[in-house]
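A single protein chain has been removed from this complex, and every other one stays in its place.
Chain IDs A and B follow the sequence of writing; residue 1 opens each chain.
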Amino acid sequence: MSDIPLPKSSVTRVSQRGAEKGLPWWLLPWLASAVVLLALPFIFRSDTYLTVMSLMGIAIVFALSYNMMLGQTGMLSFGHAVYYGLGAYFVVHTMNWAIATRAPIPLPLMPLVGGFAGLAFAIIFGWLSTKRSGTTFSMISLGLAELVGSSSLILRTFFGGEEGVTTNRTKLLRLTDWTFGSQFQMYYLIAGWCLISAIAMYALTRTPFGRMCNAVRENPERAQFVGYNPQVVRYIAFCLSGFFAGVAGALAGINFELANANLFGASQSGTVLLATFIGGIGTFVGPVLGAVLVSYLQVMLSDITEVWQLYFGLMFIAVVMFAPGGLAGLVLMHVPLLRAGVLGRVVPSYLLALIPTAMLLVGVVMLIEMTVQLAVKQSEGPVMKLFGVAFNANLPGPWLVMLMLLAGAFVLFRLISPRMGTAWDNARSAAAERGMVV
Amino acid sequence: MLELVLISTLNGVLYGLLLFLMASGLTLIFSMMGVLNFAHASFYMLGAFVGYQISKWAGFWPGLILAPLIVGAAGMLVERFGLRNVHKNGHVAELLFTFGLAFVMEELVQIVWGKAPVDYRVPALLDFPAFTLFTTNYPAYKLFMLAISLAIFVGLFAMLTRTRIGLIVQAALTHPNMVAHLGHNVPLIFMSVFGVGAGLAAIAGVIAGPALVTQSTMAALLGPILFVVVVVGGLGSLSGALVASLLIGLLQTFAISSNASMADLFAFSGFSPQPNTIMNDLWRVSVAQIAPILPYLLLVLMLMFRPTGLMGNRES
Partner (left out) sequence: MSDAPALEIRNLKKSFGPAEIIRGVNLAVPKGERHAVIGPNGAGKSTLFNLISGLLVPTSGDVLLNGEKISGRPAYEINRRGLSRSFQVTNIFPRMSVFENVRCGVLWSAKQKYAFWRGVEAAPGVNERTEKVLEEIGLVERRNVLAGVLTYAEQRALEIGVTIAGGADVILLDEPTAGMSRHETDVAVGLIRRISEGRTLMIVEHDMGVVFGLADRISVLVYGEIIATGPPAEIRASAKVKEAYLGEEAHA
C-alpha cells in the first residue's frame, strides 16, 4: 500500500498545518475519510463498484464546487458544467500533447490542468456574470452555458465534433509502476484528488473570504457596510468554484479517456444542481451525500427503468417542497434530539409514517410504469412486471390498485400527520428543556 | 437581395413576436411574483403538444382555443399546489421548483408523445401560399401566425393601458413590493398571472407547433433564448422585452439566411489558415452556423456595456 502516492501524504501535510494552527479537532473526520477511501476498494471489489465509486468521487468534487456558489455564497448557476466540461477538454488535449511530445508530466498532476482551465474560463465568464446577482445571475449563467455549448459545434478542431476527443491515460510519464490503466488504480487517483479537493474547499469556508461569502449570501447590502464589495466576493467565489469544477471535469476526462459535448451540456449542469440540492446546500457534507446518492441512482435506476430521469425530477421537486434543507438538513434536524436523548419519542410516529410512504411510493411507481408500458413500450404489449409481480396494464385492476394505494396513502397521511407533529413538538421541547435546542 | 431582405424581415418579426408572446408572460410573472419561471418554455411545449393532440381528435381550430385554456389551467394548478407552498422558502426555492418542473415536464412529454417529432399539420384551410414575392411563396399559415401574434400583442397592450387590472399590473411592474399593499386578493392575482402567462406561452406553442418542429426538446431549445430576451430587454420591462424579442428574432433570421464566412469576405486576400486549426474553424464558419450563438453573444455584449439591459432599471 505504500506506493499509493497521493492520499496519505496529502493528509499528513494538511494535518500538520492544522496542528500548528491549533485546530487538531478538524483533523479527525478527514483522517477517517482517508481511511474509508483507502479501504473501500477492498470491501467493494467488483469492477462495477469500482466504476460507480469513481463516478461518486468525481461527482463529490463537482457538487462541492457547485455548493461553494449555491450554498456558501447564494449564487444559483445553471451553467456550472461549462467549467467541468472545459476542464475535461483541456486535460485530454494536454494529455495528448504530453504523449506526443513526451513531456514529463505524470498523470496524477493532470487534474491541475483541468483546474486551471476551469479557473481561466471562470475568470472571463465570472467577470461578466457576477456583475449581476440573484435571478439575473442565474439567467446569465444559462446563457453563457448555451454560448459555450453552441461554440463547440463551430470550433470542431478543439471540441472534436460529435465524437469528442479521446486520449490514453496509460501513456504518460510514470513515477511508480502504476499505469492507472485499471479501474482500481484509477479509483485511487480519483479518491486522492477527491480528498484533497474536499479538504481545500472545506478550508476555504474557514477563511476570511469564506465567512464573507456567507455574509454576502445572507445580506449583500449589509456586507457593503462592513467594507466588502459583494461583487468581488461573488467573483472570487465564482473563480475558485470554477477551479474545482475544472478539477472534477479533468478527473472525468481522465476516467473516461474522453471529452465530449455531453460533459458541459445542460443536463450535466442540471444534475449537479439536483445532486447538491438533494444532499442539502446548508452544510458542507450535504453535497457529498447528494453526489453519492445521485451517482448511485443514476447507475442503478437507469438499469431498472427507462424513465429514471423522471424519478429524479420528482425526487428533486419533493425535496424542494418538503425538505428544503436536503438530506443533510433532515439529519441535522434530529441531532439536538439525539443529543438530548429524546430521539426515541419521534421514532414510533416515523415508523407509522412508513406505511403511507410506502403506499405512496408504490402507487406513484405503478402509475408511471404502467403509463410507460402503454405509451412508450407499446410494442412489448401490456403485460409487465413490477416489484416481482406480473400483470396486464390494460386491465382496470392494476389501475384500481394504484388509485387505492394513492388514496389510502393520502388518507393515512392525514390521520398520522397530527400525531407526528405532536411527537416532534414534544421531543423538541424536551430537548429544549435539556438545553440542546437554541 | 431585396427578396431575401423582405422575406427575412417578415420571418424575423414573426419569430420576434412569438418570442414576445412568451417573454411577456415571463416578465409579468417575474415582475409581479418575483419568480423566474424556469418552466415557462415548458408551457410553450405543452401548448404545442396539447394542441397537436386536440388537432388529431377534433382538428386544428378547437386546439387553438382549447390548448391555451388547458395549459393555462394547468399553470394555475401548478401555482396553487406547487409554487405557493415553496413561496415561504424564498425565491431560490421557487426558481428551483420551476427548474424541477421543467425537468419533469420534458420527461412526461417524452413518455406520452415520445422523443421523435410529432406530425402537427398546418390546417388545410391555411395550407396555401398567400402571396408570391419575386420567386418565394409566402405561406398563408405564417401570415396567420403573424396576425394572431399581433392581435394578442395589441390586446395585451390595450389591457395593460386601458383596464383597471392592467393598471395594477403596471404598478406592480415598477413597484414590485406594492402588490401586497394593493389590498386585492394577492393569492388569486398570483394564480391568475401565472395561468395567463402559461396560457400565452401555450398560444405561442399551438401556433408555432405546425410551422416549426413539435418535439420534446423544444422547451430546452427555446428556454435559454427567452432568458436572454428578458435580460437584454431589462428585467421587469415589458417594452424592453418587446424590443429585445424583435431584435433577436430579426438577428437570428437574417443570420440563418446568410452563408457568408470570413473566408468568403476575405477571399481576395488569398489568405487561408492551416486546416485542422481553430483559426481555420473560425475562418470557414458561416454566419448561418453562428446564428444559434448570436442571442448569447448579444447577451455578453449587453452585460459588458449595459448590465441593466436595454430598458431595465432593476438590479436583480
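By definition in this document, a contact is a pair of C-beta atoms (placed from the backbone, for glycine too) under 8 Å apart; a residue touches a chain by one contact, two chains touch by 3 or more.
These figures come from a predicted structure and were not determined experimentally.
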{"item": "Visible contact partners (per top-of-document touch definition) of the missing chain", "value": "A"}
{"item": "Given A:A103, A:V232, A:L338 or A:V411, the one touching the chain that is not displayed", "value": "A:V232"}
{"item": "Option from A:Q224, A:S267, A:Q378 or A:S429 whose C-beta touches the chain left out", "value": "A:Q224"}
{"item": "Where the unshown chain meets chain A, residue by residue", "value": "21-23, 203-204, 206-212, 214-215, 218-219, 221-229, 232-233, 236, 240, 438"}
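Throughout what follows, only the chains that are shown with their structure count from here on.
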{"item": "Mean-CA-position distance for chain B and chain A (Å)", "value": "31"}
{"item": "Interface residues, chain A side, partner chain B - complex", "value": "74, 76, 78, 128-129, 131-140, 142-147, 150-151, 153-158, 266, 270, 273-274, 277, 307, 309-310, 312-314, 316-317, 320-321, 324, 368, 371-372, 375-376"}
{"item": "Residues on chain B engaged by chain A in the complex (per definition of touch)", "value": "30, 36, 82, 85-86, 89, 91-93, 95-97, 99-101, 103-104, 107-108, 110-112, 114, 220, 223-224, 227-228, 230-231, 235, 276-278, 280-282, 285, 289-290, 292-293, 295-297, 299-300, 303-304, 307, 315-316"}
